[in-house]
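Every protein chain except one is present and positioned as in the full complex.
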Amino acid sequence: MEISIIRFPGTNCEVDTYNAVKKVLGITSKILSCKDTVIPKSDLIIIPGGFSYGDYLRSGAIAAREPIMSDLIKKAKNGVNILGICNGFQILTECNLLPGALLKNSTLKFISKITNIQITRNDTFFSKDYDKNQSVKIPVAHHDGNYFVDQETLRAIEENAQVAMRYAEPINGSLNNIAGLYNNSFNILGMMPHPERAIDNQTGSNDGIKLFQSMLKSMSL
Amino acid sequence: MKARVFVRLKSEVLDPQGQAIESALKNLNENNIKNIRQGKLIEMDIEAKNVQEAKKSIEDITLKLLANTVIEDYKIEIE
Partner (left out) sequence: MPDKDIYQSHGINEDEKKLLLESLGREPTITEIGIFSVMWSEHCSYKSSRYWLKELHTSGKQVIQGPGENAGVVDIGDNQAVIFKMESHNHPSFIEPYQGAATGVGGIMRDVFTMGARPIALLNSLRFGEINHPKTKYLLSGVVSGIGGYGNCVGIPTISGETGFDSSYNGNNLVNAMCVGLTTHDKIFYSKASGIGNPVVYVGAKTGRDGIHGATMASGEFDDESEKNRPTVQVGDPYAEKLLLEACLELMQEDAIVSIQDMGAAGLTSSSVEMADKGQVGIELNLDKIPTRQKNMTAYEMMLSESQERMLMVLTPEKTQLAKEVFEKWGVDFEIVGQITDTNNLVVKHKNKVEANIPITYLTDSAPIYKRDVSPRKQKQKSTAKINQNIDIKDTILKLLNSPNICSKKWIWEQYDRSIMANTLNPAGDDAGIVRIEGTKKAIAMSSDVNPKYCTADAKKGAKQAVAECWRNIISMGAEPLAITNCLNFGNPEKPEIMYDFVKTIEGITEASRELNFPVVSGNVSLYNETNGKPINNTPTIGGVGLINDISFLEKFGHMLEGDQVFLIGNKGKNLSCSAFEEVIMGRNTEDPPDVNLKTEKINGEIVKKLINDQLLSSCHDISDGGLIISICELLIKSNIGADINIANNGNILEELFAENQSRYIISVSSNNQDKMFEILNNASIQYHHLGNITGNELKVNDKIVISLNELNEAFENLIPELMAS
């Protein structure tokens, strides 16, 4: 099982993500530099959280144009599974692998708290181990998590059941409380909550474990 | 030549920063002002043969990076 984690300058969750994959799945993943032009063969590519390029200009905007991204986009279109967490989600929207954009929180403040999240479906690469409509607690920590997309696309996303998870109550102004989103072939998931920080009750929640286990199960099939 | 790119959220996108400024002004009893939208200004020098050429290059980089047209409008000025 090959898992690659991409690090941009300013990424700051790559070690947490690496540790979570190691602790939960026993897999040693590769941390790649965004200056690489080719991603080695991977069953899963993770873009972790952080402030790539300081999130200057727009969150994720500069990272989305890095050399490694052309290969990532190519692999995504060939069906390789990609998980973008927080800044990773922002980067995936900036390179148009996911529709819409993440705006500043409507509160205009950074929001850091353990949040109630509803997992909408349990039949994807990323969600097999959850129950349908399961409520979970996962921390969020972001300034730009306010999901926006035009009405027409929003309707299409909903009809296609691409919403992966929703906040149980509005926290940042996201349309339809969207906290995580699939692309229309369901091999890409972008999510604002941090599953890698929810693998241990000692730190507040272990509800993220099932996300990692779902992915392992799917990769083993 | 000097180029300026003005980038702001599209009119249909909620702009909480603009709203915050507007409500702050209301608190200062500035009641004649409405519809505040906040944006950003990106300035640069560009070498080009003429204004048209400059405008085209700037438009390219704007679409490539400076603005995200899912949420943002832009306006270019060359002088």
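As written, the chains take the letters A and B, and residue 1 is the first residue of each chain.
Note that a residue touches a chain if its C-beta (ideal position, glycine included) is under 8 Å from a C-beta of that chain, and two chains touch if they have at least 3 such contacts.
Every value quoted in this text rests on a predicted model; they were computed, and no experiment measured them.
*Asks:* Of the chains you can see, which ones touch the chain that is left out?
*Replies:* So, taking every chain into account, the missing one touches A.
*Asks:* Sort through A:Arg58, A:Lys75, A:Arg166 or A:Arg197 and give me the one touching the missing partner chain.
*Replies:* In the full complex, the listed residue that touches the missing chain is A:Arg197.
*Asks:* Taking the entire complex into account, which one of A:Ala141, A:Ala168 or A:Met219 touches the absent chain?
*Replies:* A:Ala141
*Asks:* What subunit A residues would touch the chain not displayed?
*Replies:* Contacting residues on subunit A, toward the hidden partner: 9-10, 12-13, 15-16, 19-20, 50-51, 53-56, 109-114, 139, 141, 143, 194, 196-197, 199-204.
The definition used in the following text is that only the chains that are shown with their structure count from here on.
*Asks:* Taking the mean of the CA coordinates per chain, how far is subunit A from subunit B in Å?
*Replies:* 29
*Asks:* Show me the residue ranges of subunit A that touch subunit B in the complex, using the header's touch definition.
*Replies:* Checking each residue of subunit A against subunit B gives 57-58, 61-62, 65, 93-94, 99-101, 103-108, 148-150, 173.
*Asks:* Contact residues on subunit B for subunit A in the complex?
*Replies:* Against subunit A, subunit B makes touches at 9, 12-14, 16-17, 20, 64-66, 68, 70-71.
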